[in-house]
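Every protein chain but one is kept in place in this view of the complex.
As written, the chains take the letters A and B, and residue 1 is the first residue of each chain.
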Amino acid sequence: MKSGKWFKLYIGVFLVFLYAPALLLPIFAFNDSSIVSFPLKGFTLNWFNVLWETEALHTATKNSLLIAVSTAIIATSLGILAARASSRYKFRGQKAVMGFIMIPLVLPEIIVGVSLLVVILQMGFDLSLWTIVLGHVLICTPFCVAILSSAFLNLDQSLEEASFDLGRSKLATFWLVTMPLVLPGVVSSMLISFTISLDEFIIAFFLAGTEPTLPVYIWGQLRFPQKLPSLMALGTILLILSLTLLATAEYFRRRSARKTGIEDAGGFL
Amino acid sequence: MTDPIIRLSGIDKFYGDFQALHDVNAEIRTGEFFSLLGPSGCGKTTLLRTIAGFEDVTAGHVEIAGQSMDNVPANRRPTNMVFQSYAIFPHMSVAENVAYGLKARKMPKDQIATEVATALKQVGLEGYGERASHAMSGGQRQRVALARALVLKPKVLLLDEPLSALDKKMREQMQSELRHLQRAVGITFILVTHDQEEALTMSDRIAVMFEGRIGQLASPQDLYRRPVNRKVAEFIGVMNFLDVSVSDGTGDTFDCDIAGLGKVTIPAEQAPGGVDASVTAGVRPEMLTILSGENAHSEREASGIVEDVYYYGDMTYYDVKLDGVDHPVTISMRNTAGRSVLSRQDRARVGWGAESVLLLK
Partner (left out) sequence: MSQLAKWRRSEEASGWLLVSPTLVYSILLLAAPLAMVIALSFWTQDYLDLDKTFTLKNYIEAWSEPIYQTLMARSLKISAFVTALTILLAFPVAYYVSFYVPQKRKPLWIFLITIPFWTSYLMRIFLWKVILGYNGVINGSLLGIGVIEQPLSFILYNQNAVVVTLAHAWVPFAILPIFVALEKIDRSLLEAAEDLGDGPLRRFIRVTLPLAMPGVVAATVIVFIPTIGDYVTPRLVGGPNGLMISNMIELQFKKANNAPLGAALALSAMFLVSVISLIFVWLNRKYLVGQK
C-alpha cells in the first residue's frame, strides 16, 4: 500500500492546486487593503459596500441575468428537440446532423465570436444583448443536448408506449409521462446553460454593443488596480451563487431520483 | 364457435431489409388464452406489437372484432398491453397508474375510484392504492400492470413475456393466477413466451413461430402429440429421431422400416405432414419402455445398450443405443414400486408399438 500513500499525497497537492485560486477570493474579499497581495491586513466589509454603490455593475448584472435566462430557456428547448430526435428516432444522416450540432463544443470561442460578429455586421444589424444571446445559445446547446440525451436514454421507452397503449395521445404522453421523468435533466440543462452564459466572456466581448455583460464589465475593471479588492468581493458572491445553484440542482435531482426510484446515476456532466 | 376476435391475414413486416414476419395468417378466438411460442428472435414480440399497433405492417391486415385496424393507432385499438418491463409509471402511485387510462376517457372521479378499487382487488392488491409504485416488488408491479390494463376492459389483453423477470416460484404462482384471472374476466389473452412449459400449461391454443413464420397453430395436446414437422416436434418437449424407409402402403397406412426398431405399419394420421424422401421417425421418450423381468411384455420389442442413466427420483431417463443405430435414444420411465433401475452398459429390452411413432418431415 505504499503506492497508495504516494497517490494520496499527489491527490492532496492536486486539490490544493485546483482550489488555490477559488480560496483566494474570499480571503481578499474581506482583506482591509486596497492592494491585492500578502501579507493580509484587517477584516472589512467595505468592498461589498463598494459593489453595492456601483451603478454600472448593477446594469451589467441585469444584462447578464437577462441574457443567461434567455439563453437557458432557448438552448434547453433546442436541446430537448435535438436530444429527443437523437435518442428516440433513427433517420438517415442522424450522425452527421448530431455531430454538426455538437461542433461548438470543440470550436474555440473566439471563432464563434468572430464569425457571428462578421455576419451581424454584414447583415447590417446592430450589436445588442440579443446578439450575445444568439452566440450563447449556440455554445450552450451542445451541453444541453448531451445532458438531455442521457436523460431521454435513461427513460424506459415502454413507459411512453404504455401511456399511448392506455389511450393517451402522443402529446398527452409527452406531458404526463416523458416530461416529469426527464425533468431533472431539463433542470440541469437550464442550470448549466445559465451558468455558462453568465460566465462567458469572449463571445460577449465580441458581440456586446454599448451594453456590457458582467464579465465584460469585470474585464474593463481588471485594468484598474484600485478596483481589484471589490472585484474579489464580486467574485466571492458569484462563487457562492453558483455553488448554491449547483447544490440546489443536485438536491432536486436526488429528490426526484428518490421519488421515482431510479438508481442514482451520479452528478452533473 | 363464435367469430374470431382477431384475424391476421398475410402479414409481412420488414425492418429495413430484414424480414421479421413472413405471411402470418391466424385467427384468434374470442375468450381464449392464446400463446405465441418460439425461440428468441423469431418475431413473437414483433407480431404482438403489430396487433397492439406499435408497429406498422409492411403488408397484410390486422382485424380486431371485425374492424380493420389499418390506420388505427395504438391508443385507439381495443387492446391493452402488459409490458415485459411492466412499464409502471414511477412518478405515480399505484392507484394513479391504474387510473391513468380511465382519466383519458374523461370518466367522473368517483367512478374512477370505484373502478380502480375493483381492479386492484381483482389482482390481489386491495389496499395498495396509495403506495408509491417504485416501492412495489416485481410480482406486485406485474399485478399493477395487469390491473392497469384490465380496468379498461379491453377486447384483447396482450402480454409480452410477463413472467420472465420473476423467480421460479413466483412465476409458477403467477401462471396459475393469470389463468384464473383470464377465466374470471373472460377477456382474450395473447401471451408471448419462449418457455414451452408455460405455454403448454396455460394456453387453450398455441402458435409456434420460427423465423417470422407460424410453424403450427394448435391446442397443447395436438402440438405435443401431432407436431406437423420435425422443427415443432424438437421445440416442444423431447423427441427421438430415427431413420426410416417407407415402402408404400395403402392410402391410409404406411409400411415403414425404422432403424433400430424394425418393421411396422403406421396409420396416415401419424404422418400429419405427409410423407416424402426426407421423412424421419419421431418417438417421444415416454412412448418407449424398458422391459425388465421375464414377464414384461410389449407389442413389439427391440434391444440396445444403456449408455447413460439420469435418475430424477420419480423418473429415470435412459440413453439407450439401439442395435444398428449410432446415436442413443432417450427413454423415460416412471420409478414405480418394484421396478429396478438399470445401470450403464446393461442390455436393455425396449418395448414399443405402432402408436409410438410419428412420421415427420
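Here is the rule we use: a contact is a pair of C-beta atoms (placed from the backbone, for glycine too) under 8 Å apart; a residue touches a chain by one contact, two chains touch by 3 or more.
It should be emphasised that the depicted structure is a prediction, and the values quoted were computed from it without experimental measurement.
Considering the whole complex, the residue from A:Thr173, A:Thr195 or A:Ser230 that touches the absent chain is A:Thr195.
Set against the missing chain, the residues A:Val50, A:Leu66, A:Ala172 or A:Leu239 yield one that touches it, A:Leu239. Screening A:Leu51, A:Leu134 or A:Val177 against the full complex identifies A:Leu134 as the residue touching the chain left out. Annotation for subunit A: contacts to the undisplayed chain at residues 3-4, 7, 10-11, 14-15, 17-22, 24-25, 28, 35-39, 78-79, 81-82, 84-86, 88-92, 94, 97-98, 100-101, 103-112, 114-119, 122, 134-135, 137-138, 141, 145, 195, 199-202, 205-206, 215, 218-219, 222, 231, 235, 238-239, 242-243, 246, 250, 264, 266-269.
The criterion applied here is as follows: only the chains that are shown with their structure count from here on.
Subunit A and subunit B have Cα centroids separated by 55 Å. Across the interface of their complex, subunit B is touched by residues 156, 158-159, 161-169, 172, 176-177, 180-181, 259-262 of subunit A.
For subunit B in complex with subunit A, the touching residues are 52, 54, 73-76, 79-81, 83-85, 87, 89-91, 100-101, 104-105, 132-135, 148-149, 152.
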